[in-house]
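Here the complex is missing a single protein chain, while all its other protein chains stay put.
== chain A ==
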Amino acid sequence: MMVTDWAHLPYDLLYMISTKLSDISDFIRFSAVCNSWRSSAAPADHAPRLPWILDNDGGFLVKADVRLCPSFSNKIYTIRVPHAYNMLLSGPSDCFLLNSKKPISLLNPFTGNEIPLPPLRRQTKKLYPIIFVGNRLRSEDPLVVLTFDVKSCDHILGVLRQGDDEWLVISLRVSFGIATLLGSFMYYKGHLYAHAQFDRHTLVIDPTSGKTVFTIRTTDRLNNNHDVKEYMMESDEKLLRVIKRIENYQIESFEIYQLDGPEKGYRWTRIWDINDQMLFLESYSGFSVKSTNFHGLRGNCIYFFHYQRTTNPLHPRARLCRYDLGNNEIRILPYPSNRAGAWIIPCIH
């Protein structure tokens, strides 16, 4: 008869168990049980984590406490990051928030780690706060930030590639408002894509020279009655453009377009399902992950925030919703806050 010994299970078995914990707080507690559990649970090479929600209304926060809730759990953690006081935070991207107050830096709210960034030369007082754009799942991609010059009415892009010690600054003059540009921005396979909704084309920018390589025309409809939000994201190696149409506090529709490669002459094609991918949308940006990595979450779905009208018209209430592309159903999910949040993928390295 063998004696059951949880403390001395082989490392690879303990590792397998720890990978099934998709909530990072369970994972940290797991590693606090005993030494062998601790050493078998390596955070760095761990499976992707379930995104959390940063309760900041998708805007900017200047305070020391970061309120976070694990997705779909109805819990809220308040994380105290003492040196975050007086920071101007935006993002997130991956697990980092961007502090756009000089000196600019990246902050991981889960660990309090702060990574300094080189100063952005064009950053003056006249500029709007900087916003993070780009792929938040791959840390080797360049860091892309966006801001707006009120004087010249230019959109200003800062691109910082890994190993560079200076930002590449790109000015864009296009006829769209800043809010429209924000979401539809993406770094994808070596190029920057920016979609100009009112010019009805997508700019493809070379991030080393800052020059526009070519433009892609679009044919999707414009409707001024709708509140339209645009997102661009990489999903399963493809570039997707998602359009959320809202009319009078009601979701009118979601439209998903996929970029066809050079062999089809670069164009946006409407698609109707995304297989086992899940799209996560917030105020300005979004990203995509495979549902098979997350036990118990449904694929072919869009997870997003939606403001519902309440009795007080000044205070609509945010709901976390799931739109199922398979049956076109929208379902409200548990979410403990009244404000819309931003998705953040927790990591502790």
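Note that in this section a contact is a pair of C-beta atoms (placed from the backbone, for glycine too) under 8 Å apart; a residue touches a chain by one contact, two chains touch by 3 or more; residues count from 1.
Following the convention adopted for this analysis, contacts and distances are computed from a predicted model.
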item: Per UniProt, the name of the complex member that is left out, chosen from "Gyp1p", "Proteasome subunit beta", "VPS9 domain-containing protein" or "SKP1-like protein"; value: "SKP1-like protein"
item: Per the touch definition above, residue among A:Ile28, A:Ile271 or A:Ile330 touching the missing chain; value: A:Ile28
item: Where the unshown chain meets chain A, residue by residue; value: 1-2, 4-7, 9-10, 13, 16-18, 20-21, 23, 25-26, 28-30, 32-35, 37, 74-80, 110-111, 295, 336, 348
